[in-house]
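The block underneath contains the structure these notes are about, expressed in structure tokens.
A single protein chain has been omitted from the complex, and every remaining protein chain is retained in its original position.
By written order: A and B. Residues from 1 in each chain.
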Amino acid sequence: MGEMNIEFNVNGKQVRVSAEPNKTLLYVLRGNLGLTGTKDGCSSGDCGACVVMLDGRPVNSCMVLGPQVEGSSVVTIEGLASNGELHPLQRTFGETWAFQCGFCTPGMLVSCYALLELNDHPSREEILTAIAGNFCRCTGYQAVIKAVEQAAAELRAAKGGAGND
Amino acid sequence: MLRLPPIKLVAPTTVQAAAKAIATSDDNARLVAGGTDLWPNMKRRHQKADTVVSLMSIPDLDSIDSANANMRIGATATLANIIRDDKLRARFPAFAVAVASISSPPLRNMGTIGGNLCVDTRCTYYNQTEEWRRSIDYCLKEDGKICWVATKSPKCWAHTASDSAPILCALDAKVRLVSASARRELPLADMYVDDGIDYLAKQPDEILTEVLVPGSSDSDHCRSAFWKLRRRGSIDFSTLSVAAAVWTDDNDVVTRASMYLGAVGSAPMPVAEIDTVLVGNKMSEDGIAEIAHVAHKIARPMDNTDFAASWRGKMTVQYVTAVLREIAGLPQLRMRPRHRLKVV
Partner (left out) sequence: MTESAIVGQWTAAPGAEEIVTGKARYCPDIQLPGLLCGKLLYSPHARARIRKLDVRKARNMPGVFAVITHADIPGENSYLYAEPDQPLLVVDEVRFQGDAVAAVAAVDERTADAALAAIEVEYQELPGIFDPLEAMQPGADQVVQGEDNVMMSQMYRAGDVEAAIASADVVIENTYRTQWAEQAFLEMEGGVGLVDDEGGITVYSSCQAPHRDRMQIARALAMPESMVRVITPYIGGAFGAKDEAHVQIHAGLLAHAAQRPVHLIRERRESMLTHVKRHPMIIDYTTAATKEGKLLAVKARVIADAGPYTNSTHEVLNKCGEFIGGPYKVENVEVEKIGVRTNNPITGAFRGFGAPQAAFVYESQMDDLARKLGMDPLAIRLLNGVETGTKMYTGVVIREGTAMKASLNKAAEMIEWEKRDQVERRPARHLRRGFGMATILKGSGLGRGLADHAGVVLEMHRDGSVVLQSGAADMGQGIVTVMAQLAAERLGIGMSSVRVVRADTAKSPDAGASCASRQAMVSGNAVLEAADTIRDTLLTMAAGKTKIARDRLDLKAGRLTVDGEPHELTVKDLALRAGIWGYPLHAESLVHFEYPTDVPDVTYRFSQEVFQFCTQIAQVLVDCETGQVTVERLIAVHDAGKMINPGGVYGQIEGGIAQGIGYALTEELIVKEGHTQNPSLENYVIPMAFDIPELEMEVLEIPEPLGAPLGAKGIAESPIIPTAPAIRNAIYDAIDKPLYELPMTAERVLPVPDAGSIRH
């Protein structure tokens, strides 16, 4: 099968790649674009290490074909920081030891980032739901909840601060 | 990593064009929506296709009209968007609960209702990689001659794995099927065939375009419930699911009732007796016990998924009871399943 041209936006940058239609978004990100932050843990949707944002929603990039993202916008772990500033979640993940080996982190962080984009005051239940597709073998999930709660509080404080000015 | 075989991918922008593409394809062609079932199956080579016709580029095929008396859901509406629809959740809470129990949030963002209704049947000996299946000489469902679940069986025992099917069947949903030459409407329950291989009455060139859920339900005091058995709070396919809908009059007397069991047969299994037992009476512990007894006989759990088959059989009694007690408003005797059926 011939290659297809795919044009989409990754982490704010418009890119154009050429890939065979059977290549997954995970493969395109890692292989074509060298964005190796997103990980392959099972290739079958069971582990969540490959979760990225596709048009604002977290998806398993091993379950999306490259050509399907034509015209879409994708955010990966490499795109969470802006202007060299870490997103609060990225910082709290490190501070609370929400990971040990870090291999689940790219997907876990994106799932949590997607949650906070919609909801900056998530309950424990909502956080658990958001990460219910992300498998972590090292740390369990308690520290992740703590990291999300701390980041959410920071985001709210930042917004509140802006309101008071 | 597990990779997809080479495919030709077409993404028409109208249903007609898609129907034509699937009808005229001269090689082995398949339809795909979210791909969360087809892609892993193709990566493991137990589903095969040369051409894949994607429905995801058809505008408005994903629309949800939950305000209308008869609710209409487009086939490519994602499972996530179904849960997010406030009106849908208010009118058909058990349906929302069933959808929320499917796999995980990122998979629900890709997975669609049409895809879930048509999801391939599953079996321990089938949902494995090519190398693994080759090592047992494959199985009856694909490429092989023997059903390893029942080695003398002429029939494949793979089980239905759709969580939305039992509850939508119980709610009398219909589906619209469109092919290049015809269109028809079919009660959803009639779309399923109790055969692990040919589990759909839908023809391969027919496209499931929408699901219609009759709206009389809320005015007639319809109460419904859905319970699912699996080990974990997310990810796992069901190893048993029970969905029921019960309609009552103003005096709480049952006017109609419907129940389907998932994952214990190749199709959602109707518990037809529920109507005879319940209609004309108020719901009672005795009536519930009777139905649970009947359901136990209808369920055919096999050793083809997680948990021992005999235990899943026993659980049919417990889960049917739990579902009907929930509908009747009786106190629960069961632990809620560990997963959150709450929709957030």
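Note that contacts are C-beta pairs under 8 Å (C-beta built on N, C-alpha and C of every residue); 3 or more make two chains touch, one makes a residue touch a chain.
Quick caveat, the model's predicted, so the values are computed rather than measured.
Trainee: Among the chains present in the display, which ones are touched by the chain that isn't there?
Mentor: Listed by label, the shown chains it touches are A, B.
Trainee: Taking the full complex into account, what residues of chain A touch the chain not shown?
Mentor: 30, 34-44, 46-47, 49, 76-78, 80-81, 86, 90-91, 93-97, 99-106, 109, 124, 128, 131-144
Trainee: Touching residues of chain B against the unshown chain: what are they?
Mentor: Interface with the chain not displayed, on the chain B side: 1-3, 124, 127-129, 131-132, 134-136, 231-236, 306-308, 311, 314-315, 318, 331-335, 338-340.
Heads up, the rule we're going with is that only the chains that are shown with their structure count from here on.
Trainee: On a C-alpha centroid basis, what's the spacing between chain A and chain B, in Å?
Mentor: It comes to 29 Å between the two C-alpha centres.
Trainee: Which bits of chain A are touching chain B when the two form their complex?
Mentor: Residues of chain A touching chain B: 1, 4, 20-24, 26-27, 40, 43-46, 48, 51, 54, 57-60, 62-65, 67-68, 111, 123, 125-126, 128-130, 132-134.
Trainee: Inside the complex, what are the residues of chain B that reach chain A?
Mentor: Spelled out, the residues of chain B in touch with chain A are 1-9, 11, 34-36, 39-40, 43-44, 54, 56, 80, 103-107, 109-110, 233-235, 340, 342, 344.
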